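My questions all concern the structure below.
Every protein chain except one is present and positioned as in the full complex.
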């Protein structure tokens, strides 16, 4: 499979979409990013790396961070995680409070904001210094100690993060989170603020792709558990566009409002793509299209 | 892989669940089935067949029929199907009207009742004799002309099918269905009443598993389309337990309130299991457990 | 109080609204009515009658009929009525199914469609010939035996009444209605099809206004029960505009999509107004405005 050629062909095909959509502007620090960027990187299990355009430019990974947080949490708590959060697709937007109220404070899954806030709470309870443990884990996944939080983005999100604060207060009301609301929110926003490039993301997700022993910074996961985590990505990774992504791309993946998307083809490759302009569901337009073209061109998907 | 041994081991492990749950009783004709039955059949793409217990006993396939109906519909209309029905997981019970009202009559996906009723309506509009075409298609998938509707079950369901009648009327109100309500409902219930055994179901689903040219009774599907249909099964095949099934089993599948479940492992095998006792979500308890044990034992899943 | 002058002044003030809104067109037989009509009639407890414009033209009373049906039902069953239907304002549109599903088949109040269908079901169970009993009761309230159903309107509504059929099926599913769905729906539509003029409506509602012994065609109500029925009109008579009507007009009342509105000022007067053009909530625009001006001019309301 000539992945480099496929990637280049994809880029030509998605060019007409280059000006479609607009970047997330509700977080001031994110609104400053040049929206006309695109990067893509595919890494195979045998270690070949194919990349294209701004694949080394770091961007705010935002919700993609939820995969790392869940992985840490599963390593620490095992199946007990599911006592605090569900694993069903939400069928609603990523930030809906309705479902949370109807379901009495148990978030539908760990990839909607409410669920990720609960995961943040669990990590805070389990770890003495959750912030440094988390970034250490992510650095270990990438083998790169320069990966870091962006304090400015985190602060910017906290200052205008009224909806997430509403969610955290509602969770506290229902008793689903244990720690101080401010502490939980700040940690949640810190995790979202991590900056990585497409190359680094593809590398980090290789750990969920290659079925090698998973042991990073002391956090271990069995193969069975990695497969289950991938299953959650498949059904819940794209909010109310999970079905669409599954249909068009056919791989487990996770998107973030920074414009990044990562997907994995178990035992084959991980792939990261980034472009800041989003569709109405909050997913990168060029990113979605690029991944659809990738699995169409390769005729490969998990289905 | 010694599938026969694995199946026999599974049976021992699920025996403790044999009396858990209860069969669907809202359809009088289904309530008469002996609930203490279990059958399982696994067919590999190379044609080996492993089966166990009542694997030749026919039962009401109920919602499993929605996969056949969608396949026919995709063959006839292609991607236009998605103008009439969505492909996102529903996050609610299979028979909810709330979502339908909120979303102005566009069912969330073709595997909840509302969506399957729309599919029935499309088939009625496209085909002169939808009933005989449909059963012909199913027979062709199985290579068995004895497969048939159970008229008594269909009538029984229609007579007490107030909720589905409510859904059909609401769809008609929103203009989502074209044909006469009674005609659409009756065809929908007829499709649900088809009776098949585990062996026949495993055989029929081989067509979605083996990536051979799909051409049955004149209905053709490209490989790409089959993969997409499988993706919809993955995200929407188990109502509000889709995430759970994906997590525990890791294969695309479809369940029915008759107690049957079919799952496929693309390019490897299709598997059908049947036991009438259901959990609170309407899925077979022994069936769910059996499939979880299967992918645990084989260490194989799409993730 | 010079009511005749007040009515004439009102007419001048509402003329600018004469072409605003549009009549109900989802019922073909109603769409044929000339929308540019207006009638008003006020009758005092001492028997004076003031009327204006097309106050003798009969029109389809539609949902106003629900007051008569509830009165009959309260006479027959007393407080037991409230075991089958609530008495809280709905906060949603008159025809919403969402609430019904969330609340497991108990309609919020007898003035939304679902509630009125339950009332129709109770009358059918209680009376041997509900149709003739009901029209007899209405005739008795008006002292006019020419009041009648409009068979054509009833049939027209049934033929396109998909939403009400959805509601009735959902009620049947939850076990809230006892009789055959078709029979209940047909009786419901018959009651809605009754035609009365503003003069006749004002006369009929005098029975809820004057605190004289209530005994019509054998149906009796105590003063306490009449006051309670009036309370339900106040809180539930205008669907999701109940608060607005209460705020602007300050009287208990009931509207219908035929463009009629009746309101009562206990121990003072009943007033009926009619004009077919409706606002987005399904209430007559000129009618709402006329009643607002009436209580503003008279400085009288129950508050």
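Every chain is named by a letter (A, B and C) in the order it is written, and numbering of its residues begins at 1.
As a convention for this text, a contact is a pair of C-beta atoms (placed from the backbone, for glycine too) under 8 Å apart; a residue touches a chain by one contact, two chains touch by 3 or more.
Small disclaimer: the values here were computed from a predicted structure and weren't measured.
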Visible chains in contact with the missing one:
A, C
Pick out which of C:2, C:25, C:48 or C:88 touches the chain that's been left out of the picture.
C:88
Answer key for A:101, A:145, A:178 or A:215 versus the chain not shown reads A:101
Out of C:140, C:230 or C:270, which touches the unshown chain?
C:230
Taking the full complex into account, what residues of chain A touch the chain not shown?
96-98, 101-102, 162-163, 165-167, 169-170, 172-173, 181
Which parts of chain C face the unshown chain closely enough to count as touching?
86-92, 99, 108-109, 223-224, 226-228, 230-232, 234-236, 240-244, 246-248, 250, 252, 266, 296, 299, 301-303
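Assume only the chains that are shown with their structure count from here on.
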Round to the nearest whole Å and give the separation of the Cα centres of chain A and chain B.
32
Between chain B and chain C, centroid-to-centroid distance (C-alpha), Å
47
Among all residues of chain C, those touching at least two other chains are none
